[in-house]
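The complex appears here minus one protein chain, its other protein chains still in place.
Moving on to subunit A:
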Amino acid sequence: MAGCTVPSSCSSSRIRDPWISAWVMQRSKSSPDPVRPRCLWPCTHRLVAKTSLTSPPWPEVKLPDPVEEAKYHAEVVQKVNGLISAGRYGRLFAVVHFASKQWKITSEDLIMMDNVLEAECGDRIRMEKVLLVGADDFTLIGRPLLGKELVRVEATVIEKTESWPKVNMRFWRRHNYQRKKIIANPQTVLRINTIEIYPCLS
């Protein structure tokens, strides 16, 4: 996994769970009587039988050492930065959020949107909401978006037409009801010119 920062562990939720088999009894301040000795984990024998609720239903999880992990992450980030700055990547693909849809695009791609774009034919457009950028060896995953100084996706408006005339018809039998409407949506065709990344990972 390269290029993305791993989320740190979430805040622990304090829930009372029966899986914990060692708990500290509150010593009441009023009673000077000696209370039961505190139990230390692990115990040699148990009075409570092992039930289905003694341990959680998922297998025990062990995360790697955070210090070592941080070192590994820094190394990976450095490596990817080096690859980007040296230009050692082939064709880039990107996932872009545009016109309320997500598209997986590369350079020289044609895209058709089912709506109007307020730009004339031949205008060059920059798509800012980039969710993911990848090459053969590495991927940069945005959470949820990647920074504007990291990626640049440029496109040109090629064509603005209408779709083929779609027929919208409603018909109820035996009720003498039918409505017919012909709909031609406006469409825009874009050509993705370039996808560029800059080596400013940290």
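The criterion applied here is as follows: contacts are C-beta pairs under 8 Å (C-beta built on N, C-alpha and C of every residue); 3 or more make two chains touch, one makes a residue touch a chain; residues count from 1.
One rule holds for everything that comes next: contacts and distances are computed from a predicted model.
Choosing from "Centromere protein M", "Guanine nucleotide-binding protein subunit beta-5", "Large ribosomal subunit protein bL20m" or "COMM domain containing 2", the protein name stored in UniProt for the chain missing from the display reads "Large ribosomal subunit protein bL20m". Although one chain is not drawn, the whole complex shows that of A:80, A:113, A:132 or A:192 it is A:132 that touches it. Among A:48, A:67 or A:86, the one in contact with the hidden chain is A:48.
One chain of the complex is left out; on subunit A, the residues touching it are 1-2, 4, 6-7, 9-24, 26, 36-37, 39, 43, 45-48, 56, 58, 61, 63, 93, 95, 102-104, 131-132, 134, 136, 139, 141-144, 165-171, 178, 180, 182, 184.
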